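Left out: one protein chain. Kept in place: all the others.
== subunit A ==
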Amino acid sequence: MPKPIRYLLYVAVIVLLAYNSVYFKKLDEVKAGTAAFDAAAYAKDFWEKKLTPGLSKAVELGALTAQLKTEKDKAFEQHSHALGIGNIRYFLVKGQGIVTDVSENEVSVKLADTGESSGNVRIATEYIFGNAVRDASGQIDINAFTNSMDFNNVSAEINKLIRGKVVPPFKSEVKKGDRVAFHGAIELNREHLQLNNIEIIPVSLQIEKP
């Protein structure tokens, strides 16, 4: 084979290898890989299509606390959800009660039809943070998310909806002695169970007229 053709072939092979070895991508495109996830839209969709219809499955809080005292493991098995492993589990709950105190950060409620100390609960109106509402319904699959920060942002957006839609109309009206009805999520520690300090992150709140 003549030398020029041989060299030409060598060059062609080298160029081909080099071309297939290096890829150029705009940094914007790479960053968009994670930025593409719209946590706010996901949270809104979750709220309307999964969480709100699923509230009918919420467990009565008074009945739940009673069951937790007698059959703790069964109660956690039947009613709690969590996306990971560990002691912290979440419950979707509902109930009614009488407002006993309204403070800057929470509304204290004595649950109806429970004469025990665990019948006193707190509805959070200031510190709406954490994963309770996201995880309590058991309707989100962690493996559907490729990026853990997207997953965390879903919680932040759900909490933003609560701070924006659920809390303000309730907080501006509620007063001591009101009868209220609620749906919400609670966090309990399976290993170190505390039933005398239950905090509800609200999903829906109504002040019932006498």
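As a working rule, a residue touches a chain if its C-beta (ideal position, glycine included) is under 8 Å from a C-beta of that chain, and two chains touch if they have at least 3 such contacts; residues count from 1.
As a working rule, contacts and distances are computed from a predicted model.
Chemist: According to UniProt, what is the chain that's been left out of this complex called? Choose from "1,2-phenylacetyl-CoA epoxidase subunit B", "Cobalt transport protein CbiN", "Monosaccharide ABC transporter substrate-binding protein (CUT2 family)" or "Protocatechuate 3,4-dioxygenase".
Modeler: "Monosaccharide ABC transporter substrate-binding protein (CUT2 family)"
Chemist: Touching the hidden chain in the complete assembly: which of A:139, A:152 or A:204 does that?
Modeler: Hidden-chain contact among the options goes to A:152.
Chemist: Tell me which of A:56, A:70 or A:143 is the one touching the absent chain.
Modeler: Among A:56, A:70 or A:143, only A:143 touches the chain that is not shown.
Chemist: Could you tell which one of A:82, A:98 or A:195 touches the chain left off the display?
Modeler: The single option touching the absent chain is A:82.
Chemist: For subunit A, which residues lie in contact with the unshown chain of the complex?
Modeler: Counting over the whole complex, subunit A touches the hidden chain at residues 82-88, 127, 129-131, 142-143, 146-149, 152, 155-156, 189, 191-192.
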